[in-house]
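One protein chain is absent from this view; the other protein chains keep their places.
Labels for the chains are A and B, by order of writing; each one numbers its residues from 1.
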Amino acid sequence: MIYNFDFGAVLAYWPLLLEGVWTTLRLTLFSTVFGILVGAFCAVVRTGGPAWARWIVSLYVEFIRNTPLLVQSYFLIFGIASMGIRLPILLGAVIALTVNIGAYTTEIVRAGIESIHRGQLEAATCLGLSSTQTYLHVIIRPALERVYPALSSQYVLLMLASSIVSSVGVEELFGISNRIQSETYRNFEIFVVLGVIYLLLAVLVRSGFALLGLAIFPRRRTLGTPL
Amino acid sequence: MNSAYILSLLQGLWATVVLSVLTFLFGGLIGFMVGLARISPSWVISRGAATYIQVLQGLPLLVLMGLCFYGPSILGYNSLSPLVAATFALTLYSSAYLGEIWRGCIQAVAKPQWEAAECLGLSRWQRMRTVILPQALRIAVPPTVGFMVQIVKNTSIASLVVGYAELSYNAKIINNATFEPFLYFGIAALMYFAVCYPLSVQSRALERKLNVANR
Partner (left out) sequence: MSPIVELKDVHKSFGSLEVLKGVTFEVNKGEVAAIIGQSGSGKSTALRCMDRLETIQGGSMLICGHQLHDTDVDLKALRRDVGIVFQSYNLFPHLTVAQNIMLAPRMVKGMKQRDAREIADTVIAKVGLREKMDCYPEQLSGGQQQRVAIARSLAMEPKLMLFDEVTSALDPQLTGEVLRVMEQLAADGMTMILVTHEMAFARKVADRVIYMRDGKVHEMGSSDILRTPATPELAAFVSESAEH
């Protein structure tokens, strides 16, 4: 039996695919920004906060890291809807993805903070820096620079995993392809096309992070070595 | 809360465990070969393995599920059952990650060990089997146990494209009937947690032990 591939039928829907790509990128961008904020904040609390706050953060981190994103999305998005709150679906998706990636970011940044030598803090104290200044300039910044490669990989995974929120009705790249599927019945071709697009997106996001790294870490730009 | 629903969730949990175990077995087997291929002295083989890893790590699992589900039928085979298709996709996916983890472990075995084994006149495979792998295995256990957590969580994706009735699938069905998302997805989440958390704790404990032993 010979199967006739028909990629043309799928590619004819390129405006729709492009729309999906755009949504996926926006989802990724917003979740990245909020995820890093949440993660950095929680990491600071986890390493230097009061005992009860540390406990809450580790509960959050453990719970998120030991349950699937899919169930977290169902829980949050269907749950919020069941309370009668109507959120724009994209906002719901960004919340679910942020809650998820925030926990992974917390762990990565925490490892970075713990790798900062005690002598660094002592030097900052002796120079008279306040604890906020010390955190910002002597702890968080080098910690982020040190774990930046790990963070980049995690956020590429986030972009790929954002396909999961299609299951709660978000029409990002994967979700929007359902429409093409129901109109063309070219299931296999659609998945091949999706695969290629996601591979390209992964390269794009990775390069984006590499460029951003050069922009925000002058030391890396000058020396090119990991901190 | 309805006991029939709880039973259905437990059945889902069992299906999740079955799929996880199958994935770990097959994924581990192929991942081991990928890891070895990755450090092969032959440029073609190692490059091939690297490409395999790169491609699989650049695809969403959801897309891989679709490819494995619809792929065989265009080759003229009957379409696969949800369990087979899901195992197939998860095996490929996990093999890439496990291959990369284990490559790291093998290469972490100190160079002098390789050289010492070479001086003894052992063949490459003998060196690998008698000197390198036993040591690499020790380092590999904690991250491998850690990756099991990823496998268990990833099995939830099998509920989507291929429609394998595991825990999150059953939870979704129940929610469609009851509209109590916090309750039933909450219970499902706790069930995942009950499987994953002990593995996470174990992985960390093993890692700590290893770090102490290496000091």
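In this section, a residue touches a chain if its C-beta (ideal position, glycine included) is under 8 Å from a C-beta of that chain, and two chains touch if they have at least 3 such contacts.
These numbers come from a predicted model, not from an experiment.
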Statement: Chains in view that the hidden chain touches are A
Query: Just one of A:120, A:178 or A:207 touches the chain that is missing; which is it?
result: A:120
- request: Using the definition of touch stated at the top, determine which of A:26, A:54, A:141 or A:206 touches the missing chain.
  value: A:141
Statement: Interface residues of subunit A toward the undisplayed chain are 117, 119-120, 122-123, 125-130, 133, 137-138, 141-142, 145, 217-219, 222-223, 225, 227
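Definition applied: only the chains that are shown with their structure count from here on.
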Message: Based only on mean CA positions, could you tell me how far subunit A sits from subunit B in angstrom?
response: 21
Subunit A to subunit B touching residues, read off their complex: 1, 3, 62-63, 65-72, 74-75, 78-79, 81-82, 156, 160-161, 163-164, 166-167, 174, 187-188, 190-192, 194-195, 198-199, 202-203
Message: Quick check on the complex: what are the subunit B residues that touch subunit A?
response: 55, 57-64, 66-67, 70-71, 73-76, 149, 153-154, 156-157, 159-160, 167-168, 171-172, 175, 179-182, 185-186, 188-189, 192-193, 196-197, 200
